[in-house]
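Missing here: one protein chain of the complex. Every other protein chain is in place.
So that you can tell them apart, the chains are marked A, B and C in the order they are listed, and the count of residues begins at 1 in each.
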Amino acid sequence: MNMLDPRNIKIAYIGGGSRGWAWKLMRDLARETDICGTVALYDIDRKAAQDNAAIGNYIAADHEGVSPWRYEAADTLEAALTGAHFIVISILPGTFEEMASDVHAPEAYGVYQSVGDTTGPGGYVRALRTIPMFETIACAVRDYAPEAWVINYTNPMAMCVGTLYRVFPGIKAFGCCHEVFGTQELLCRMTEEMLGVTDVTRGDIKVNVLGVNHFTWLDKASYKGVDLMPLYRQYAEKYVHSGSPTDDPEKRKTDVFSSGNQVKFDLFLRTGYIAAAGDRHLAEFCPADWYMKFPEMAEGWGFHLTPVSWRKNDLVKRLAQSRTYLEHRAPEGVMPLGETGEEGVKQIKAIMGMGDLVTNVNLPNVGQIPNLPLGTIVETNACFTSDSVRPVMAGPLPAEVLELSARPAQNQTDMVTAVLRRSHEEAFAVFSRDRLLGALSQEDKRALFDRMVAATKAYLPRDWDKTL
Amino acid sequence: MNMLDPRNIKIAYIGGGSRGWAWKLMRDLARETDICGTVALYDIDRKAAQDNAAIGNYIAADHEGVSPWRYEAADTLEAALTGAHFIVISILPGTFEEMASDVHAPEAYGVYQSVGDTTGPGGYVRALRTIPMFETIACAVRDYAPEAWVINYTNPMAMCVGTLYRVFPGIKAFGCCHEVFGTQELLCRMTEEMLGVTDVTRGDIKVNVLGVNHFTWLDKASYKGVDLMPLYRQYAEKYVHSGSPTDDPEKRKTDVFSSGNQVKFDLFLRTGYIAAAGDRHLAEFCPADWYMKFPEMAEGWGFHLTPVSWRKNDLVKRLAQSRTYLEHRAPEGVMPLGETGEEGVKQIKAIMGMGDLVTNVNLPNVGQIPNLPLGTIVETNACFTSDSVRPVMAGPLPAEVLELSARPAQNQTDMVTAVLRRSHEEAFAVFSRDRLLGALSQEDKRALFDRMVAATKAYLPRDWDKTL
Amino acid sequence: MNMLDPRNIKIAYIGGGSRGWAWKLMRDLARETDICGTVALYDIDRKAAQDNAAIGNYIAADHEGVSPWRYEAADTLEAALTGAHFIVISILPGTFEEMASDVHAPEAYGVYQSVGDTTGPGGYVRALRTIPMFETIACAVRDYAPEAWVINYTNPMAMCVGTLYRVFPGIKAFGCCHEVFGTQELLCRMTEEMLGVTDVTRGDIKVNVLGVNHFTWLDKASYKGVDLMPLYRQYAEKYVHSGSPTDDPEKRKTDVFSSGNQVKFDLFLRTGYIAAAGDRHLAEFCPADWYMKFPEMAEGWGFHLTPVSWRKNDLVKRLAQSRTYLEHRAPEGVMPLGETGEEGVKQIKAIMGMGDLVTNVNLPNVGQIPNLPLGTIVETNACFTSDSVRPVMAGPLPAEVLELSARPAQNQTDMVTAVLRRSHEEAFAVFSRDRLLGALSQEDKRALFDRMVAATKAYLPRDWDKTL
Partner (left out) sequence: MNMLDPRNIKIAYIGGGSRGWAWKLMRDLARETDICGTVALYDIDRKAAQDNAAIGNYIAADHEGVSPWRYEAADTLEAALTGAHFIVISILPGTFEEMASDVHAPEAYGVYQSVGDTTGPGGYVRALRTIPMFETIACAVRDYAPEAWVINYTNPMAMCVGTLYRVFPGIKAFGCCHEVFGTQELLCRMTEEMLGVTDVTRGDIKVNVLGVNHFTWLDKASYKGVDLMPLYRQYAEKYVHSGSPTDDPEKRKTDVFSSGNQVKFDLFLRTGYIAAAGDRHLAEFCPADWYMKFPEMAEGWGFHLTPVSWRKNDLVKRLAQSRTYLEHRAPEGVMPLGETGEEGVKQIKAIMGMGDLVTNVNLPNVGQIPNLPLGTIVETNACFTSDSVRPVMAGPLPAEVLELSARPAQNQTDMVTAVLRRSHEEAFAVFSRDRLLGALSQEDKRALFDRMVAATKAYLPRDWDKTL
């Protein structure tokens, strides 16, 4: 990386028509006046990218004193990536139609999923269409921007990052996820309640992070030198049945993302370690009969299954918001700035040499977790500094956590292999080993897989298993 | 570690009569007003510890607004360590009489050493008397302060830290050395010269550190996103013969610690990587005929062999300074405060949860350098946070560096084993594999070893090899 | 090892009063006419050792053409070990009174054990008294026979071998167990039935072995190039409910060691890999509600819980047999020679350079199973050749097996640490993580542990946790 002019950097955004992450990035970039430049938005939905370019370009005009980033829609991946210093990937693989099949098709077999984008039958079938897209992206990075840093937000996180490294081993990529931040927030509230202190912030909670994305764990947590692990045990025992008082009880009933952290507490009591992701994600990695044998069981554990219909409705709202932004009439038509809680821009600055940072990201295992296979995509803390992201030695997964994590970690690695080889049978073998399907017969697993693959067929690569 | 009261911490200082590191620590502690407490000074020279306690206690009176630390001499290791939160070790193993033998005895065999405390015949014989002392210390930490953090400054660094971990595997210890800082300063000056910029500070130079103490390397260095490696090549080529313009030429002639970095430049040209320690230290790890076949050769490479007579003279000056402090008449009798350039107190604060820090330290290899054996004491960057020091994945030593480092790394590990076993023969086997002795016959190695061991005999453990 | 005179080797037998393994060894030695020498029998029951010496010395007289080994009782470990080339360890740690508590005390809490000597509450409490004995043995080997090869048969195998290596890292020790042989025999019978061939022998069944002792697995098995894994699936499906036809149904009812391999078959259907130990051993590593929630459940799975009363009765018979041998009246008083199925003597010969051998043994993990921690005592194939036993790279445990094995593997390592530190609390922490106790409250685990420790107190080391 040559000496970067911090006023003239280029960010390529793949999935640049996004109405979630892309808007967050715009807001975070606007607030960082030390750096400026161009964001090239690339999206297979070209109109969405153009709309977002327009929305992005309004920001500097609408807000005083912000960093005047320029937004432009790029026609091709090549155009977006050429000259880029950073590449952000945040795509929806397929549409919510395919996702509806991922999430709900297994219900016919008594298998429920709370998210369906990471692991479980939904996560693995989503991987079938996502991995080939990331092959394309990895090749493009190799050809047009081999020195650029790549930040992925897309799920299934581990398999996306894994694909990037398998296809282009020289890539400088990492995956970001804010689920650990949420657990740190829970620890803030717990610390306030248990120690009688106030105004605890995420930065005060020091943690060691280890695991695979969305099934990440903390084996050490402290606040000003106080070991939080024994406190968390008390807290977990206190609230495992009723849910933590961190969310408004009314909100917990209606907000599909809300939970009382009861799954987290139960996992602590089972293992002695803090599971560090939302309960909806955690539950999908466990045997079905722990938390989700039937939908009411999830409700009993204080969390919700996210129906894809909710996502479709939410998209309608986002599209409306997009139109409002494009009409650009204050106040609703002006994007408000403010904390997003994301760290992407801080990471970019750290990589530019503008302030070191230690935070949790997803990277290939080079030994930071010695008892997961090398090459597994793992989530741990990493040091960000100039042109460099290096994992911190997180240490081995405790045995009680390893016995839960070994299988999904292996499955994710194996699914990348299977799809890169275009092997329907190998992909099925991984699918059939998923723990949520533990109660199904081999025949039912086969029938379910075939049905789910059929539903996502339009997004499979052309050379998908020719023996089919 | 319970919640620490930052106004009431206890530091035990082993070697507390020291007139070098101890005074530096006093000055750094005084400047840190966020923390305060007691420093228990333990020294086998009890009078020296008492003098230092008096000197330390003057500081708060002499300087306004500083942190009022209390200093006391401890009668026993047990008294010093009991209740300690931090333990600093900075001892002189034996006296300068033994060191005179370590450094100069090999000269009779045509073997010259520039320092003689880390590697080479001098370093290994020093290890014979130091390792047993560190066994005693490790046992005391285990028995009286198993949860305390231990910071070692004593040489031979790697063998000292190695002994602590072998004897008490649960110890929380690390070793600190400022040699890398010196190389970062050189990179500051280089950056200024080569890029035409000014006021570059050590914090601007981002590096990846890897190797064994005093033979540490940088495989990546940058300044504001600019890769410094190609610049360093030009700089090395420019100054390999004349020496860098970083030290006053007059100073270079007379100051025994001064150098023109020509060894560093030559090692870069040989390997392609930046050696990150003073030339005096680096030269001792290389074959004798590279830089020190005879004393004039060292001078030709722009560095000096440090005679132990210099150390003896220096001690006379320090003793005088100590008396002056004890007489406590301004201005000479008042210890001045000011930057020491050391990081020990910052590390202490980070471990107390008062600000994270990434810096280079010596720790057992748990995979941070995958191609050195696990358990080798290696120097890399590490993340300091609340009650936690975790190495950053530094990556493998490049082959060109590994071929120089493998042998001393192995020798250091093997010498700890040999001394813990009290085996004269195993110790000799390590000694005889040292590269500086490459030209000696087996008989000469044997004779030299026996002579050097005899000179240090008073400090060997009582149960030293009974077959002798 | 100097050039051995194969006619004059010395074997030390610790536990030399044994009436099981010792007699097997005598028979195997007698049949090996290439080697001869002395066996020094050491036992804390000196009379038993003397009796066995007498019995052993009759053999050469009673049988023509056998190797005339000399047997003698040794008064001390020192006497037994001094000059030994090989050391066999086969001891009963404590008496059957302590074992009765190990096995049956947990029943009051609804916890059943089929063996109780390897894992589970019984195995861990047995370890409390066994590990200190192995410390003593390891020190004696270090002091009196550091170059001798040590063969252990004692359970808990992994913790015994682990202790030997922790106390004397330079030891040349391995642990032998015939459970894998039994699984190979099952594969012989299966091959005959499924392929319609006859006279398949253990040597025809080629396997890759990996896991921890008594919870060992095969991830590859073949017969003359035929992959046996798919055949085994059919066989497992066929017999998982009824039991394999390999044992006489009448015998299965009454013989406490007999089983229909239903646990093995079920484990295959759960994981896809062949569990390679007796069902009694395998069941103890699994959650209690899989096979042993109550005694009838075990019977339903076709295996028996071994009551210690059976062992006591069996001992009575062995003592009677011993008396008969000592009376030395043919035919009952003459020990018959014949195949024992054990490999100890073949291993001894291989180490003497008299024929290479590949077989499964227990050794510290140096990477032969990359996803178990280094240093874990693991069972894999190893190459035996002159003065050398090196593990074969077995590869990683499959995820489905790792999720079952990670916890017991870690517990075994941690229990050795706990007992070497004499820490009651650390020992309890390991005990409480055992999977068989999964349904107990923390209070019940504590009460059970204290009760079981009290029952074995006479055999705990004198310096056992003084805080008690």
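Definition applied: contacts are C-beta pairs under 8 Å (C-beta built on N, C-alpha and C of every residue); 3 or more make two chains touch, one makes a residue touch a chain.
Just so it is clear, the model here is predicted, and its values are computed rather than measured.
All shown chains touched by the missing chain in the whole complex, by label: B, C.
For the options C:Arg7, C:Lys47 or C:Lys224, the residue in contact with the chain missing from this view is C:Lys224. Considering the whole complex, the residue from C:Gly20, C:Gly353, C:Gly375 or C:Pro461 that touches the absent chain is C:Gly353. Residue-wise, the contact with the chain that is not shown comes from C:Thr385, picked out of C:Thr38, C:Thr246, C:Thr340 or C:Thr385.
Contact with the omitted chain, checked across B:Met229, B:Val334 or B:Leu402, is made by B:Leu402. Within the entire complex, the positions of chain B that touch the omitted partner chain are 370-373, 396, 398-400, 402-404, 406-407, 409-411, 433.
Although one chain is not shown, part of chain C still touches it, namely residues 1-4, 204, 206, 208, 220, 222-227, 352-354, 356, 358, 366-368, 370, 381, 383, 385-388, 390-395.
The criterion applied here is as follows: only the chains that are shown with their structure count from here on.
The touch graph of these protein chains is an open line. In chain B, there is no position where the chain touches two or more neighbouring chains simultaneously.
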